[in-house]
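Moving on to chain A:
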Amino acid sequence: MKGALIPVLLLVAWEAGSRAGVLPMDSFSRPSDIAVAFARGIGDGTILLATWQTFEAALSGFACAAIAGILCGAILGLSPRIERVVGPSIDALRPIPSVALIPLALLLFGFGLTMEASVVAFACFWPIVLMTTAAVRGIEPRLPDVARSLELSFISQMKKIILPAALGRITVGLRLALAISLVVAVTVEIVLNPRGLGYSMIGAQQALRSDIMYAELLWLGVVGWLLNYVLRKIL
Partner candidate 1 sequence: MSRVGAALFALGLILLWQLAADSKIISPIFFPSPGRTLGELYAQVTSGRLWQPLGATTLRMLYGWVLASFLGIVLGAAIGSSRAARDYLEPTLEFLRPLPASAIIPVAILFLGLSNGMSTAVIAFGSLWPVLLGTVHGFKSVQPELIELSASLRLSRWEVLRKIALPTALPDILAGARISLAIALILAVVTEMQASLPGLGQNILLAQRSYRSPELYAGIVVLGLMGFAANQLLLLMETRMLRWRAAAV
Partner candidate 2 sequence: MSFGQRAVLSDVSFEVAAGEFLCVVGPSGCGKTTLLRLLAGLLPLSAGEIRVDGQPVRGPSRERAIVFQDYSKALLPWLTVAGNVALSLEACQIAEPMRTTRVEELLGKMGLQNAARQYPSQLSGGMQQRVQIARALAQEPKLLLMDEPFGALDAITRQGLQDEVTRLAAEERTTVVFITHDLEEAIYLGDQVIVLAANPGRIAEKIAVEIPRPRSQLETREDRRFLAYRHRLFGLLQR
């Protein structure tokens, strides 16, 4: 319980400072008001709707990236030759910051879910493909031969032998990508996409409703932490 000491002290100081007039209300708000704003936001459904929108974009982008990433990663992992040919091109595309694609996505898809999900997908693709390649390359060397000698189709080989063997490390990549998906989604919303928690927070800031802004920020922190926690347990 030592860990809770500092946050609690900070909250108390925050509330006290605000009430004493030391901390200006516009920018700092106060914990009690934030709590009220949060309760109201939950009550009228706005916070949950915004959360759902953010998750919708994050998860759909993630799902596309996962399918493409695992498939590509498996192929690259199984064939060192293909990996040597394709690898440098991947290394050239990977350093592009996903946020640089925001204007491009906007150009191609306009505002909305597709645009956000596509940026998320780009960002999530790389960790998944890299981890999967490493995972597949790292499995017992004779397994692919076993799979081939059983004369299974490529898909069957994947499903029954290759992927289960590589699963451990693949899930590490998936976990990382999922965390990234949330971050990228919120970022796109903050910069320009009018949906989700990020957009709601910027809106609150512009309307000088710092209580709503902080409430959503803390909520985002909780949600992010919960996501990580759940991921560590189930994956």
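A word on the picks: all candidates are chains of the complex that A comes from, given by their letters.
Simple rule for what comes next: a residue touches a chain if its C-beta (ideal position, glycine included) is under 8 Å from a C-beta of that chain, and two chains touch if they have at least 3 such contacts; residues count from 1.
What you are looking at is a predicted structure, and each value in this text was computed from that prediction instead of being measured.
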Please name the candidate from 1 or 2 that touches chain A in this complex.
-> 1
Note: in the complex, chain A contacts candidate 1 through residues 2-7, 26-27, 81, 84-89, 91-93, 95-104, 106-108, 179, 182-183, 186-187, 190-192, 198, 201-202, 204-205, 210, 213-214, 217, 220-221, 224-225, 227-228
